[in-house]
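The complex appears here minus one protein chain, its other protein chains still in place.
So, chain A:
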Amino acid sequence: MENMANKVARIPNLVDWSTGEVRLMSAKCNSCGTYFFPREHYQHRPGCSREGVENVLLPHKGKLASYTIQYYPCPAPFKTEKKITPYGIGLVEFEDEKIQVAGIITDTDLKSLKMGMEMETTILEMFTNEEKQQVVTWAFKAVK
């Protein structure tokens, strides 16, 4: 993994790299078994006691369940220093957790995108903040 020092997520509690791999910060309800992303996007099964929700990290790798290529710049408050358009957006499935998560596709030939291909979680550098830190978001890239 590249040097992650001096990098900060634009919004906290979504993406983690403390384990040495970039992983999404999810939560699991131990009563109804549902995984949530973001953590606070609760989606309990009706009748669930909602007891025992714990923070978990999603696996580093998943499979591409859908994708699109965005051809025009996303309006503010989205912000990147470098022009990234056109960029891919993928829906990556984490099979055991029974959840699909959306994110920008980076560092991948967009023409090579195929349903079902293996993807890994990574980060995308968006811009440099006033503290000279690289502000990042989560993203996905094809496993090479």
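Going forward, contacts are C-beta pairs under 8 Å (C-beta built on N, C-alpha and C of every residue); 3 or more make two chains touch, one makes a residue touch a chain; residues count from 1.
Note that in this section contacts and distances are computed from a predicted model.
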| item | value |
| --- | --- |
| Per UniProt, the name of the complex member that is left out, chosen from "Propanoyl-CoA C-acyltransferase", "Dimethyl sulfoxide reductase anchor subunit", "Sodium:proton antiporter" or "Multiple sugar transport system permease protein" | "Propanoyl-CoA C-acyltransferase" |
| Which residue of A:Val53, A:Ile104 or A:Ala142 touches the chain not shown here | A:Ile104 |
| Contact footprint on chain A, counting only the chain that is left out | 9-11, 14, 34-38, 40-41, 43-46, 65-72, 74-79, 84, 87, 89, 91, 93-95, 97-104, 115, 137-138 |
